[in-house]
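Note that this complex is displayed minus one protein chain, with the remaining chains in position.
To keep things simple, chains are lettered A and B as they appear, and every chain counts its residues starting from 1.
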Amino acid sequence: MELTLFIIVGAVAVASAVLMLISQRAVHSALFLVVNFACIAFFFLMLSAAFLAMVQIVVYAGAIMVLFLFVIMLLGSERLYPEQHPRFPWMVPAAIALALIFLLAVSLAVIQGEIDLSGREVAQPYVRVVNALDQLDAVDMYLDGERIADDLAYGEASEFGAWARGRYDLALFGPDADPAVDAPLATTKVDLNRGEALSFTAVGTRGDARLVVAEEDLSETDRSDVLRVTVVNGIRSVEMIDVVRGSGSSEGAVLIDNLAYGAASEPALIRGGTADLSVFSDGIRRDRLVTFADRALTPEQGQLWVFTTRAQSDNSFEDVFLSLESNALPSFGSPASIGLALFARYALPMEMVALVLLVAMIGTLILTKDMLVVRRPVRRRLANPPAEPQAPAAPETASRTSLEG
Amino acid sequence: MENFFNLVPLIVVLPAIGLLINLFAGKYLGEKGVSIVAVGASASAFFVSVLLWIALVDTGYKAAVVDMPLLDGWIRIPSAGVDFPWQFRVDTLSVTMMLVVTGVGSLIHIYSIGYMHGDQRFPRFFVYLNLFLVFMLTLVSGNNYLMMFVGWEGVGLCSYLLIGFWFDKPKGEGWKNSEAARKAFIANRIGDFGVIIAMLLTFWTFGTLDYYKPHEEPIHAVAHAAEAEEPVFAPEVETEAEAEAALAPVSPLGVFNQAHLWLEEGGHRVDFGLFTMSLKGTLTVITLLFLLGATGKSAQIPLFVWLPDAMAGPTPVSALIHAATMVTAGVYMMVRSNVLFHAADVTSFVVTIIGATTALMAGFIAMGQWDIKKVLAYSTVSQLGFMVAAVGVGAYSAAMFHLVTHAFFKALLFLGAGSVIHGVEHGHHHALEHSHGTHHDAEPFDAQDMRNMGGLSRRMPITYWTYLFGTLALAGIIPFAGFWSKDEILLDSLKLGTEQGRLDGYIGFALLLVAAAFTAFYMSRQLAMVFWGKPRSEAANQASESGLPMTIPLMALAVLSAIGGFLNIPDGFPLLGSLFGVHELTSWLEHSVVYAHAGSFNLLMATIAVVVALGAMYVGRLIYNDRVLLAVRRDPLETDPRTSRAFALANAKLYWDEFYFKYIIWPFRDAAYWLAEKLDWAFWHDFVHERIIYGSFRRATDLLSGPIDRGIIDRAFNDVGVGIRAAAARLRTVQTGFVRTYALGVLFGAVLVMFIILFPVIRELLGM
Partner (left out) sequence: MEAPEVATELYVLLSAILFILGTLGVLLRRNAILVFMSIELMLNAANLALAAFARQWGNLDGQLLIFFVMTIAAAEVAIGLALIVAIFRSKKSINIDELHLFKN
């Protein structure tokens, strides 16, 4: 289906290009070019570049082509009179020969696989840091010596950041620690694979810290009444926990089953709404540790749940439930993703392009002012004229005189 | 009175001060001031000399050695053992010379005041005279050969300066004067060469140039010492320091004592590196070289030719330098070196022959001269020959005696001649003033030509009488000074022949006797031509006596010429010996001249000498009688066919100059010309430099610059330039200015890049 469409639209595109090329009237050429632009826009859609397709239609087929047509009409030069003596008669065969060679070379490259099309590369891994570490107000996190979280307060999560694939050493430090000198509170090795979204969650205490790597799914949910949760167990006092919807002992759906201390669950889809959440120990759901009442479960959202404890001033422990939002990443080629990239990674180039546009604007204004245009072209003399004034007229001079005559 | 010895530097310093004053302030002092300064310097030096004499007598004739203050170590190279101090030696010999030099010099200074009156370079003349005194006294007072040589060269310089004093006289006279000066200088240079070599040999042989070290006394020959007055010579009690110094290992002895000791030991050989030579042989060589120096300075064969020409200088100069003092330097040197000369028999023989021959030859030439000063000049040469012959026969005290007396009477004669010339010139001017044009300047008048004189005895009586004294002294008429000294020389040479059977004694005696006869003859000829008879020219007729400054020295010298001989009355001469003492000069000199010995008196000998002299004078007066002179106005000997050839020979100075010119100077000049023109210019410059070095370099550079530089290197760069230009001209057509062609170029480039990228693929595809 797609291939058929591609062939049809591609044929239209080529045909319109050829027609643009050969039509004698400039207006016709412009119109054929509009058709060609439309075809390109269609291809952009097929290549999951919806935003660019829109821009193509609006900017190219719209604004630019209008500009072209306007100039053609303004100058009344839609048609050139054919010349008796084409200036470069050898240009046509030369250009066509070069064009054929070019096509041949491209074909060769494509056929020979010289263009690397092997990869089906998707998004890079994304990582973030969550601080659920007791007894420390803030933590630093280093990935192979590079800091990914700085003074992260308790109960907070950093933003997801794209990271290169590979195997890394993850190290947890207290605030104001020097990674080159001080010993880390905890270390672990992590593999970053493509498409992953990892939350490095620090749990435990200062003396017995533990790093939990929770893999999340950031894609959008198919249904609008569900949300996706990933659970991390940070309660040290028990071996395993179960997380159950509701406050009762046996009734209610079990959301997470047998989650060991220091482990993270698989992402799970749950229904949205308001609910009580109870945590049981030991996997037999007899020993309820704590119940968090009336929690709002917002659908169409990803959430990371961290259950942990926190030491109080009277040496008792308080159970803590951290619910951290993990927003879905925008889809490929969407206006949102392009906008995000533009305003984040490509901010500076965009500023420069904006500057270029401004210069173009001013330049256009200056160029079209009368004052500049009426200036006579200055005949320049070479500082050192060629030393053959009496030589017979060069061929190009002859052709020029014949042209002007 | 020993302190007087310390005054000896003054005899050099005082004339030096005088000359410096006249040099820098002479222009402003005027003739009177200059005269006072110069004569004062000279006279004070004479005074110092007298003081030294007194001191020497007072201390028992013991020689004293005094260092020149400040300059005593003027050449000192301790590492090489070279030490030439500027030391003055005050002994009887040097004091004798000092007295003669300063005494006669002072008289001549006074004389010069009158003679040089009105000369535009009056101060300069006295500067030169004082300079001469400085050097002459340095010569005689030094304690080593090097100091003597400094003076030796210095008096040569003064001689040169004074001979050419009138270098700017008109009509070529000045040119002749300067030529004479150069001739003197060059002839002396040849002699100086001998002295330098002799000094080097002496230093090599003895390791020192000192005559005697300060602590030494001359060692006298054994036989001699026995008859000498022992207590007088005995050295005073040696201090310990002197005894130590006597034992010092490095050249503890001066030249003479060392030579004496070695000769007594015998068998000493001198090592010259490549060969060794016996001490006697070495001394012979040394003394022969010293003799060469003496022939230059004292005008002996073969280097005497400069002295007659030196009469071009002012007459006082002739008197002082070229008669009384400087020319005796050679004699002084040989007397000073009497130890060496005594040891060298061969040299003694040569010295005798040279001296006697010179005496005879110069006397002969003097007979044929018309110039009043030339006669005296040759006479001087002749008398110097007497002295040299005396040295040759070992009569050192006789040589010194003759030196002193000769200084008196020859100075007197020259000054008298100067007075005559002065007077005749005055007469000439006088005559010109009165004749109103009968005498033109075009007709040259020679005031020195004796043929223009005659009858001056009446016009210039003082000059005449003093001149007569000088003539008698020179001719050797008893009792004038020349008689005693000449007689002693003749007797000593004859004694050498009779007592030691030496041939040179006989030869010397024979030649000198003839020369003495010649002397008497040419002096009577001169008297006859100058003073006797009637004036033969208007100038002579109107000549006038010179002023007091000139006549006072004449009279003083006349007295000295008359009584100077009493200095050394020989043993056995009646009456006078007891009056003036016997052998005064000899015994005086014995203290410093080891081999001085007293001459005896032989009545027969003296009679022969006086008779020969009187006879020669009589013959001269006979030939040159007034009648003949007035009649022919030519020389009677010239006109007489029997003697005309001999006279011509004498008149032409025996063709010495011609001989030198023909066989030495012209060949030398030819050789020099050949060396300069052929060897240096043609071969060295034209061939070696021009052809080989320059030419080959030129060819090489031509090759480098032509084919290589221009042909290859330049051409390469030019061709590159031309090529680039041509390529650019072609390439410029690519730059059409049309955007479409540029676009095609870009496309072509893009395709090319693509091909480069795809090159591995294409190669794989084609199976390469």
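The rule is simple: a residue touches a chain if its C-beta (ideal position, glycine included) is under 8 Å from a C-beta of that chain, and two chains touch if they have at least 3 such contacts.
This structure is a prediction, so every number in the text was calculated from the model and none was measured.
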Absent-chain contact - pick from A:74, A:164 or A:296: A:74
Which of A:44, A:126 or A:200 contacts the chain that the document leaves out: A:44
Footprint left on chain A by the chain that the document does not show: 1-3, 6, 10, 13-14, 17-18, 20-21, 26, 29-30, 33, 36-37, 40, 43-44, 46-49, 51-52, 55-56, 59-60, 63-64, 67-68, 71-72, 74-75, 77, 80, 83, 87-88, 91-92, 95-96, 99, 102-103, 106-107, 110, 115, 117, 119-123, 332-333, 337-338, 341-342, 346, 349-350, 353, 356-357, 359-361, 363-364, 367-368, 370, 372-375, 377, 379-380
Interface with the unshown chain - residue positions in chain B: 735-740, 743-744, 747
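The working rule: only the chains that are shown with their structure count from here on.
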Distance from chain B to chain A - Cα centre to Cα centre, in angstrom: 121
Chain A-touching residues of chain B, taken from the complex the two chains share: 729, 733, 736, 738, 740-741, 744, 747-748, 750-751, 754-755, 758, 761-762, 764-765
Touching residues (chain side chain A, partner chain B) in the complex: 87-88, 91, 94-95, 98-99, 101-102, 105-106, 108-109, 112, 114, 386, 394, 396
